[in-house]
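Got a structure for you, written out below as structure tokens; questions coming shortly.
Left out: one protein chain. Kept in place: all the others.
Letters A and B mark the chains as written, and numbering starts fresh at 1 in each.
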Amino acid sequence: MNMISSAAPPLDDPRDRGGPAQPLLIARELRKHFKVKSDSGTAFVRAVDGVSFTLFKGETLGIVGESGCGKSTLARLLLHLVRPDSGELVFDGETVAEMRGITVNALRRQVQMVFQDSYSSLNPRMPVQDTVAFGPFVHGKSKAESKAVARSMLLQVGLNPDLFGSRYPHELSGGQKQRVNIARALAIEPRMVILDEAVSALDKSVEAQVLNLLRALKADFNLTYLFISHDLNVVQYISDRVLVMYLGAVVELGPVDEIFSHPLHPYTRALLGSRPSMNPKQRIEEPPITGDPPSPIDPPSGCRFRTRCPFAEPVCEARIPELGAWTDRESHVAACHMQVADSGHSRAVGNA
Amino acid sequence: MPEMDGGLQSTGSSATGSGLAAGSSNLVEVEDLSVRFVTREATVHAVNGVSFAVRPGEVLCILGESGSGKSVTLRALMQLLPPRRTRITGRIRVDGQDVLSLDRAGLRRLRGGLVSMIFQEPMTALDPVYTIGKQITETIVRHRGGSQASARARALDLLELVKIPSAAQRLDNYPHELSGGLRQRAMIAMALSCGPRLLLADEPTTALDATVQIQVLILLRKLQKELGMGTIFVTHDLGVASEIADRIAVMYAGRIVEEGPVADVLANPLHPYTQGLLASTVHGQPRDQDINAIPGSPPDLRRLPTGCAFAPRCVQVMAECRAGVPEERRPLAGRMARCIRVPAGAVLADAVADRV
Partner (left out) sequence: MSQTAVLSHPVTEADEQAAPALKVRGYWASVGYRLRYDPVTMFFGLVVLLIILAAIFAPLLAPFDPYKESVIGRLKPFGWKNHLLGTDELGRDLLSRLLYGGRVSLLMGVVPVCVATVVGGSLGIVGGFAGKRVNTAIMRTMDVFYAFPSVLLAVAISGAMGGGIGNGMIALSMVFTPAMCRVAETATAQVKNLDFVEAARATGAGTLTILRYHVLGNVLGPVFIYASTLVSVGILLASGLSFLGLGVRPPTADWGLMLSTLRQSIYVNPLICALPGAAIFITSISFNLVSDGIRAAMDVRM
């Protein structure tokens, strides 16, 4: 089985409009703040605070970050499951809006989401075949046609529909449920799939199976993936490009090999250095950074990472670092004052 | 803080000393432990004949996937399973005491004093309506007696021991006011409050973020060494095990299928399940190839297959595998595997590596 590389966007897809060079999805300055009640009146959780990125056709973009970094909210913003406060989404050249461009419903026909396997990811009162058939049914297929689609999708994800179709979720293992979730997402033939911690709850041996399946399906169905995970090893394996988030903002973005071999942002370095060694003879002796991620309510001023950053200087508190200018798939940029020549940071590039 | 550190260390080391003096060299001995959950509809064979031992000051990692029986084994050690529908057979000795024959008072002494446990989710283990300081103080007073003031002083020592910043203020925080990492540290402090000689850890870092997980792992490793606690650490994560374990026991379908020093097992796994688990754990595999995954899913614990439970998923399966449960084989010093392909007697390491 061959893998679609980032350089080979899908060909001859009738749903494609802008051509292979046009990005499938552009997110510009997406912002979502949730109002919460705190001891001192109302406060805002800055879940997603001005996130921009571009998703190219046929690629897998990995999004990593710790809890509270806003990666799951970002996924929901992309599908308008949560309405963004501000920002713009462009899908294959068309703005997502009710008046002009394509509607949210049209977007949802082309973008699907696979949730983390949990007790709530499948309707407990519905046989899994009906769950998979629901999407095609909603989109106007007859009951019989939807059922046929569901059966063929179950087969595609490695579940025999005769054996599994009439089962309820509680009669399936975690890996089987996740296969059903994938089948459900693919049943309406989307072009893009958002995988939100889709393999995180699975056992390692099952996780590997599902990752293999995801890779195969991507090739079979000309898919573009947005792969959200906290597991750097998995992101490294499956992604073409990686976006690192911290407290609702993008801190680094670039091709996967670049990010893993030459991380620019101190946070990315800390994340990479926190991975267990897998070698009992070379254990990690000192944690790369200390402390927990701060609360996304009232994040630190300036650079959000400065409270945990070993290189923090006054400039980091004073000014928010910009994510550098990026142009194409090969761009590797980081939001850090040390990456800007005359930022005022003593370790800025050129100063050393 | 130095004198406080010394105080804690001395309690730890003196406890270790008394344990060694007690005669037996093992802190924990488990023999042929089986746990079944009986319901009206089915009997779940969660643990099926598990034997292992832990020396004082040693870290044993029990590694397994969900349903392997690793957590059930751990809870059986503390008698934390619902008694009405649980059937336990076998022998569990902790510091020479037969745990399965202890009465309620004996169990209480065991749970708070000799053995402590930390859990995956501290929010469920800490009481949300009391402050951290109050909970630790109460535990100390209940098990050790003494005044509230002295217990509170010790609680503060403990919070500093687990490296909670501005510990004095944190004593008056409620669990929900702490971040995940601090909560986990507070739970560790509470577990250490009565100077346990055996620490049971049930996936204590699984729910934590990556940068926090490594901090807690390093902290646990340090504390365990300083206080000389025997530790049984349950995890599903090979990486976590490689960071903390001295020895590792791999469980599958309620049996230990392989056991040995962690470096040896990871470098040269004997059992096909351990080999498969290593191969399917994602860590730097080539991106353009499929991961060498174990096919299928673990067996239903209500109806285990006869013979080797891994046989249905094993790529090296033979007819004999289904005949009976493979007995323990010890081809190398300190190594054990339950697989009929592993040579029965002691042989050279190379020969084993060649055959498997």
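Note that in this section a residue touches a chain if its C-beta (ideal position, glycine included) is under 8 Å from a C-beta of that chain, and two chains touch if they have at least 3 such contacts.
Here the structure is a predicted model, which means the values were calculated and not measured.
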Check each of A:Met153, A:Leu232, A:Leu272 or A:Ile289 against the chain that is not shown and name the one that touches it.
-> A:Met153
Among A:Phe53, A:Phe91, A:Phe115 or A:Tyr246, which residue is in touch with the absent chain?
-> A:Phe115
Check the options B:Arg154, B:His271 or B:Arg313 and report the residue that touches the missing chain.
-> B:Arg313
Where the complex has a chain not shown, which of B:Gly195, B:Gly239 or B:Pro299 is the residue touching it?
-> B:Pro299
Absent-chain interface as seen on chain A, which is shown = 1, 76, 79, 81, 105, 108-109, 111-113, 115-116, 118-127, 131, 134-135, 138-139, 148-149, 152-153, 155-156, 158-160, 163-164, 166-168, 170-171, 173, 176, 181, 184-186, 188-189, 209, 212-213, 216, 219-221
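In the analysis below, only the chains that are shown with their structure count from here on.
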Averaging C-alpha coordinates per chain, one finds the centres of chain A and chain B separated by a number of Å equal to 33
Could you please specify the touching residues of chain B with respect to chain A in the complex?
-> 65-66, 165, 179-182, 209-215, 217-218, 221, 236-240, 242-243, 245, 262-263, 266, 276-277, 279-285, 287-288, 290-295, 297-298
Touching chain B in the complex: which residues of chain A?
-> 1, 3, 5, 66-67, 173-176, 203-209, 211-212, 215, 230-234, 236-238, 256, 270-271, 274-281, 283-293, 295
